[in-house]
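Omission of a single protein chain aside, the complex is shown with its protein chains in their original locations.
By letter and in written order, the chains are A, B and C; residue numbering begins at 1 in each of them.
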Amino acid sequence: MSPHVHPADAAEAQRVAEATRDAMWPDDRASKLLGMQVVAVGPGTATVTMTVREDMLNGHDICHGGLVTTLADTAFAYACNAYNEVTVAAGFDVNLVAAARLGDVLTARATELAKAGRTGVYDIRVDNQQGAPVMAFRGRSYTMKGKPLVEGLPMGKIVKHKHKET
Amino acid sequence: MSPHVHPADAAEAQRVAEATRDAMWPDDRASKLLGMQVVAVGPGTATVTMTVREDMLNGHDICHGGLVTTLADTAFAYACNAYNEVTVAAGFDVNLVAAARLGDVLTARATELAKAGRTGVYDIRVDNQQGAPVMAFRGRSYTMKGKPLVEGLPMGKIVKHKHKET
Amino acid sequence: MSPHVHPADAAEAQRVAEATRDAMWPDDRASKLLGMQVVAVGPGTATVTMTVREDMLNGHDICHGGLVTTLADTAFAYACNAYNEVTVAAGFDVNLVAAARLGDVLTARATELAKAGRTGVYDIRVDNQQGAPVMAFRGRSYTMKGKPLVEGLPMGKIVKHKHKET
Partner (left out) sequence: MSPHVHPADAAEAQRVAEATRDAMWPDDRASKLLGMQVVAVGPGTATVTMTVREDMLNGHDICHGGLVTTLADTAFAYACNAYNEVTVAAGFDVNLVAAARLGDVLTARATELAKAGRTGVYDIRVDNQQGAPVMAFRGRSYTMKGKPLVEGLPMGKIVKHKHKET
């Protein structure tokens, strides 16, 4: 959240983000298949981890790039749905910076670059356990306006309170 | 293969492509985890199929976009390694055109758009069982020059025989 | 146009496409600055040419990649606006396949890969005068629903007549 958000709004936005994660996670079979863990969510942000297993390797004996992409895409999904409006990936651009190997613990961190109307742009960076970059993923989101993930919670960015500068 | 390739070269190129697939497939645990089948390979081309299973769905109850990407990336890998030079994905750009659902049979077809020196560009299109487009994936490859997948077979594009126009 | 479109609809769609070009071209100062010519338009398609001038070269003495992109983007714009609904580029992915040099005559050809709701995907290929590929550009469009370029003409894809198979 920007420092210009009122603390009460920030707290509610965080509560909504966590509720959307709780709504999505039980049915997120694909992310579970790959042993992922959603370790943090916030408004427009998410952090997800995955350990490279033997059954994730390809014919070059490194982690299949598609599965690293799946990790990044999961972080993207939790970040862009955190405003409680159903949002899907329209596409993404991926740069594979370094190979991931058996046993590597990968962390994908999603942040919001831009969001206006129905479309958004998110940056997801995947690093390994040494903090070395593995992948740069830039995702494009498309929001179904007026369709909440969790009924009864606010939809969209929360701006209720005016922030007073001290 | 282009129609200007001599039939003897085309036959050898096809034989090399199939040998690279045979070298890569036994260790391609990630593609097997997702139940993929490499149904065809050729010089710069590959066709791979995958059926959407229950454990491939995400929190919106559609196939996780990362796993459709993994299918496309596998087709990309077999296509760009088919010249028997170790080649890795440098990155790709993905457009998700339509959702894939439980039970859908997806087919990824990879073709070569450009190849010069160490770098190549491949188009992979993923369709469902109705032939409707699901994903457009454009991959960028990087070749390790002088490093074969299969020792004793020719490396690179095969141009031995001069083609006589009739 | 697909062969399954009724000839009367195809003719009207072509007429609409040409009207949108005629509406956009007089004010398209950027494309004129670079000496472009829109040599053909159709529903979801366009062909635009540009000759590489001295003042388009960069510090490596080849045509600035941004200007080749501008050519492709112009073809993209005429293709995706041809249904008479105001449509803007949301973004694009570019692969520079070969350098363009002083005096080269470049041709950008745009075709539609997918279009659904507000979003579309277009492929634009730029070739030189030898027919060799210079750039592969994949564009993503966003349509302002209900906003025509030319008042009084139909908006969107034209499907009025039922096609009878013979």
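Remarks
One rule holds in what follows: a residue touches a chain if its C-beta (ideal position, glycine included) is under 8 Å from a C-beta of that chain, and two chains touch if they have at least 3 such contacts.
Note that the coordinates shown come from a computational prediction; the quantities given were computed from them, not determined experimentally.
For the chain left out of this panel, the touching residue among C:49, C:69, C:107 or C:143 is C:69.
The hidden chain makes contact, of the residues A:14, A:37, A:51 or A:95, with A:95. Contact between subunit C and the absent chain runs through residues 23-33, 54-61, 63-67, 69-74, 77, 86, 88-96, 99. In the full complex, subunit A touches the omitted chain through residues 93, 95, 97-98, 113-114, 116, 121, 133, 136, 138, 140.
The set of subunit B residues touching the chain not shown comprises 90-91, 93, 118-119, 140, 142.
Note that in this section only the chains that are shown with their structure count from here on.
Comparing per-chain C-alpha centres with the mean over every protein C-alpha atom, the closest match is chain B. A separation of 34 Å divides the Cα centre of subunit A from that of subunit C. Chain contacts: subunit B has residues 93, 95 touching two or more partner chains.
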